[in-house]
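All protein chains but one are shown at their positions in the complex.
And then subunit A:
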């Protein structure tokens, strides 16, 4: 067997009591640490039934990691199914690869395709913020490469505990530096995300990572091992002892006192190795040197071998002593479970072996040939020729346990819904005078959730690649795909945990509605969805209800909006003791531009001086769960009404208006309502505006306070050049979408002026908005 470098460890490091299949068959009564490895009794019994004997230590390691919630989706499979069931032919027409592969792939036309996916790296980021966040980026980027795509951008939706909690210092600094440290070194622009502070996330910060990649149709690769005789190769970084789930258990099995007893459970990232791996893989794809490819993430070699074999037609034979190691004392089980980063596994036709090795040499990447594809339908792993794993790969990778866990509406849900903000003590004495409203706008824009996040985004490279057309703080991140035509994509991520807490079904739909709206506001046509479902423990029936409702809500909404979920991730057990986080379904929508040159800016530019400002959509009295209610410490009632038909229509109008040059700026209304949207549009380029609330108040029957702070959905602000006003009005009238001309862009004013209420100089607003993050984080 050839290896990229010499890898024969000294003989004395191999003194393990190797638990072979043969040994297992003759020693049925040996006690195995299945409980410590996270398997339930019924699951262990199922493994024994499948194998017809007790598993070997290595097999036990594989089943335990692959049947974990993280890898098997055992608690959510019965619900996630809806994403596949609620699909129309129309939703499938651009879907090249759907749920189940490393990432979904959507056709962009002109021979181009785009792949994107969002994943969680929550727990590692709490334990070790820098490496946790860094390897979150690394993992999602390898998913994208696995599809045959060049990664072109990343985004990070983040949720931290209270901004003033002392532990937030550690977590925020670490996570942001980790994302920057890893992502910046890969040469991937970070084009957006969101940051939310809420005490509910204190012990469970959410660090989600999204990556976008582009590929030519012919470069599409899938994770399957086909073609008997094809070679299996592991390449990239060496395998070490980091990220082993139950390392201490396995280590104690080896009876070897000389090996390190404690290993970090959090993986350690090396972005340089990943950058080289990206370029190396792209060269492999370009020269068609791999038949199938799989990244090594959670569950490492266990996952890669079993998934490749399970997806293929035959079986696979692998010799584990050929794995290149950082630590020669690792046991077979540890090697199988290690989550060392920056590794890939590929299936290579023997005819391409030499060319494959030449690419590895060019990029200085280490590799080792581990085995080959067989026709046995078995995944057989040997250690020095002795069989330590002999399983049907499907039982490991795909036919794990499935639970339809019990769930019920929480006992307190009715009381929660009945606790309306208006009727609460917090809702008494609402600001009404111009001075009070002015002070409230300043308070809102300086609040942790609404304040300037450039303290974070300035630590990320948004320029590299030269294709970034929009990035934070604009509504969506936009990157060009084809330099000749301007073809490109927009991506936005959104979620509101408070809304989802008040109504998990509506909350998931509102997350989709907002990301859909953000993409449309930038001018792109929404095409696909990826979701990261962050919830508490599925073993709590009330959390399970939130999760079931969230998935049902999101899948229903995708069907109504006509865009498919192409992939994503479920993150459960986000809770401290008995206290789960708010249900937080982070939804990413991807849209398409024929030419990114027509993307719409999210603020008033000086060139837009004198243009009319229109508010599109209807304002209702919807303050429950709002940022304003949050400022007053209230959370109860029902979230804003979901109106997907209105969202779809608004989206179409914004896209048409952008394409036909009817608008020069657009910004969606979401958290913080009209007050936040106006402030952000004014702050974007430091250009003021004069508006009046009279028409909204009269038409929608709301007072000035409600007009400014309600969070009614399906609304957007746009700046319309004078010459386009007739066309714009005609278009919205014909489609029966309500719009109100509320004011004008006014460079000379240097302020946000709400007539009859208040005038807020931009510099005063900026000082409040920009001061918060530096105040806490330096």
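Keep in mind that, in the parts below, contacts are C-beta pairs under 8 Å (C-beta built on N, C-alpha and C of every residue); 3 or more make two chains touch, one makes a residue touch a chain; residues count from 1.
To be clear about the criterion, contacts and distances are computed from a predicted model.
Student: From the names "ATP-binding cassette domain-containing protein", "Phosphoribosylformylglycinamidine synthase subunit PurQ", "PTS galactitol transporter subunit IIB" or "Helix-turn-helix transcriptional regulator", which one matches the UniProt record for the unseen chain?
Tutor: "Phosphoribosylformylglycinamidine synthase subunit PurQ"
Student: One chain isn't shown here. Among A:55, A:180 or A:523, which residue touches it?
Tutor: Residue touching the chain left out of view: A:180.
Student: Check each of A:43, A:110, A:219 or A:279 against the chain that is not shown and name the one that touches it.
Tutor: Only one of A:43, A:110, A:219 or A:279 touches the chain omitted from view, namely A:279.
Student: Of A:28, A:52, A:364 or A:577, which residue touches the hidden chain?
Tutor: Missing-chain contact among the listed residues: A:364.
Student: Which candidate, A:157, A:174, A:271 or A:333, sits in contact with the chain we can't see?
Tutor: Result: among the candidates, A:271 touches the missing chain.
Student: I'm checking contacts with the chain that's been left out. Which of A:465, A:541, A:562 or A:738 qualifies?
Tutor: Of the candidates A:465, A:541, A:562 or A:738, A:465 is in touch with the missing chain.
Student: Quick one: which of A:333, A:371 or A:601 touches the chain that's been left out?
Tutor: Of these options, the touching residue for the absent chain is A:601.
Student: For subunit A, which residues lie in contact with the unshown chain of the complex?
Tutor: Within subunit A, the residues touching the omitted chain are 177, 180-181, 184-187, 270-273, 275-276, 279, 282-283, 286, 362-364, 457-470, 480, 483-484, 596-597, 601, 605-607, 685.
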